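This structure is in structure tokens; I'll ask about it shortly.
One protein chain is absent from this view; the other protein chains keep their places.
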Amino acid sequence: MSRFDFDIAVVGSGPAGLAAAALAASKGASVVLLDEQAEPGGQIYRAVTETPVRDRKVLGPDYWHGAELLGPLRDSGAAHWPGTIVWSVARPREDAPDGHRPIQIGLSRNGSAAMLTVRHVILATGALERPFPIPGWTLPGVLGAGAAQVLLKTSGLVPSGATVMAGSGPLLWLLAWQYLQAGARIDAILDTTPKENWRAALPLLPGFLRSPYLGKGMKLMLEVRRKLTVIGNVTALRAEGAIGGDSALKSVVYTRNGTEHRLPADTLLLHHGVIPNLNLANATGCAQRWDEQQRCWRPTTDEWGATSVEGVSLAGDGAGIGGARAAEEAGRLAALDALHRLGRIGREQRDKAAAPHRAALDRALTGRAFLDTLYTPAEAFRAPADDTIVCRCEEITAGAVREAVRLGCSGPNQAKSFLRCGMGPCQGRLCGPTVTEVIAAERGVSPAEVGYYRLRPPVKPITLAELAALPKTDADIDAVFKH
Amino acid sequence: MTQPSRGGEYDVAVIGGGLVGSALAWGLARAGQKVAMLDEGDIAVRPSRGNFALVWVQGKGLGMPEYAGWTKKSSDDWSGFADLLREQTGLDVAYRRPGGFMPMLSEEDLQARANTMMRLHNQPDMIRYPYEVMDRETLRKELPFIGPDVVGGTYCPLDGHCNSLRLLRTLHKGIGLLGVDYRPNHRVERIEHRDGGFRMTTAGGEIRAGKIVLAAGHDSARLAPMVGLSAPVRPQRGHVIVTEKTAPFLHHPTVYVRQTDEGGVMIGDSFEEAGFDTTLQPGVSSAIAQRAIRFFPLLGKLNVVRSWAALRVLTPDGFPIYEESKTAPGAFVATCHSGVTLAANHALTLAPLIAAGGLGDSFTPFSAGRFHVPQAA
């Protein structure tokens, strides 16, 4: 019996994971696609197999493209394990008699944990919405725009009552447009795109003019602007509950041209871009770097998605934001490279097969720099005022982080020890970027110098009983009982 | 203003910003010294961020009764220490001394534990303190949630725990209020003893001080020989697991499982010789989890939110080293693996002695000379 359960494990079944698993398996590798959700699609194609929103014009053609990725996966023979949480990917150890260091994946299915041994892993963990810390963002009734879109895709739910959308970036406009098609109510869109971003973005406009998304994006944005109230140049935002109460959202207060305005609201949908969901890569030990243009941390990868950890590669938005079509191509490139590393195809064969996907990837990334630059959130929303909660789990404010810096904390790990920011169940996903930005601004240095949380498994909580049931060697047991 | 003493900008430079270093810096500054605390950056081998937060007495000192006495003194002084910190900083380090347990899973282990405790307390010059060996039924009255595998255990009313991360933060806040110059990103590369003072080359520039205290944990092994001292410490890895916040149910700390003031349940630990590798071993975490569930079966349903592996700073016999250099007077080393338990001593007893100029004869047993007896002059 092989000591490997599969040649390749792919984590995440969004566009990158679906494409990677299908291609790798179609070339004869044994592949398992591990995914937390019950159905494939990731967040961008969430519920594409089962959405109750049958009117195809509501979610739009880009969404329905996701369905085209499912046939190749089915035909490829890759195993698909939905409802599977990956909580650990362990570095290769130094004990590989046959030349291939095993990679151990800790997973949890139906409430029980297990370890899976593979030769190569492709992390396709996608993106999450950039945290949008404003006063009151923890109130019930304040959600991410991406969250609202998931509710639409999975359950056909749309906001009722007074609804405000706020922020910037393509997803905000797309959701507004989808709500228009669905006949949902939107009272106002508060656009926080900083005016001055235009100056920085303008030189990048020629690239964007060649982008395949330009036409679609413009059409959608114009329709939204024509039909909805869009308030631009918003420089500050606050969500408020009832006077003296914090049980639910009642109004949104925004500043425009130095003046505060108040809108009644039952629902506030926030969004200012997406960032790589890098917890698993970080906990695996993959090196990461600060991307100034996208204003986020991203794991370091080569042109095939290979990380600093042997046998671990990354594909899609988890390695840097490029969107769904780019993710799909990056997934194929990572799969080809993995096949090459496993000795299934030669270098020339890999490079030849990769050429059309690399060309398609370049096409998909055309114009990205313009969007990244235009939609970089203002500092006030990245490093908010002192009274704003930045760590939702432990309820730590930006002011507390600044105080820790004044005590000498030079980075997020010491701040985490002092304040507990990033120690809750979300493990820093909702505060890490903000804590880095706040420390950087307070110290007057770049986020690159400040660094990011050092994460460890489990990257998603598992129960103590699940952990206890994992296989143990004699050495493991002796380490605990013999001393 | 305090006058800088001979040869330096500072009276004392404390090297190391963990629990040992910051407790000493706090005590030195309270004693009127002008202090610099030199530390590494955000990513560092830093056991003070990974410990188990017990303030523990029972079972310690077999082979060195002076260590048992030193430990008990710290435990006795801890409550006053926590009060001083609260008055100064407004922060509560959550010190509690409800008495602690070491539960056992077999009759043989319980018997062996009882023998160890007896041998410990039969040592000549051993300090007296109460402890009890309990059978299952007695233990169950105090710890109602124990599982069927627990046969009994030992109990000591002096044992307690605190919030050790908040202790680290509180000490850092405290030293700031006392005017200590805290310098992160100042890893010390070289120390020279010159003109009766010390000159340190660091990642952040040169620092001079009349006295220095090596409290750099693992790095003290490298630094000590530069000033005629010895700190033969090695890393020993220990895994720790922590669960989600849970309503209070466990009212005493145990050696293996304790509930924090914030609600999370901390679960330890392991003893591994793996150098400086802090990669988590799922099998070790699993063995720790399994044992904890045997102690307290209801823990099984709780979600694990974090786990980590930290590196104990261990001397060959496991006891601390406190010593002043004979060849470079004014250079001290302080190293131990119980930075939480001994924090009160470091702040309230050791620091004033260093400020006053010397440790005195009572610290002779803690000299590193015990590891190389033939060379001892």
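Order of writing sets the labels: A and B. Residues in every chain begin at 1.
Here is the rule we go by: a residue touches a chain if its C-beta (ideal position, glycine included) is under 8 Å from a C-beta of that chain, and two chains touch if they have at least 3 such contacts.
In this text, contacts and distances are computed from a predicted model.
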Complex member absent from the view - protein name from UniProt, among "Amino acid ABC transporter membrane protein 1, PAAT family", "AAA family ATPase", "(2Fe-2S)-binding protein" or "M42 family peptidase": "(2Fe-2S)-binding protein"
Per the touch definition above, residue among A:G66, A:P102, A:G146 or A:G367 touching the missing chain: A:G146
Residue of A:G161, A:P212 or A:P471 touching the missing chain in the full complex: A:G161
Candidate in contact with the missing chain, chosen from B:S79, B:T278 or B:N303: B:N303
Interface residues of chain A (partner: the chain not displayed): 36, 38, 43, 50, 52-53, 55, 128-129, 138-144, 146-148, 150-151, 154-161, 182-184, 246-248, 266-267, 277, 392-395, 424-426, 429-430, 460
For chain B, the residues touching the chain missing from this view: 145, 244-247, 249, 263, 298-299, 301-303
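Following the convention adopted for this analysis, only the chains that are shown with their structure count from here on.
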Between chain A and chain B, centroid-to-centroid distance (C-alpha), Å: 39
Chain A - residues contacting chain B, complex: 88, 90-91, 104, 106, 115, 285, 404, 406-414, 417-420, 423-425, 427, 450-451, 454, 456-458, 461-465, 467-473, 475-477, 479-483
Sites on chain B touched by chain A in the complex: 17, 39, 41-43, 48-49, 165, 168-169, 172-173, 176, 182-185, 241, 243-244, 262, 267, 269-272, 279-293, 299-308
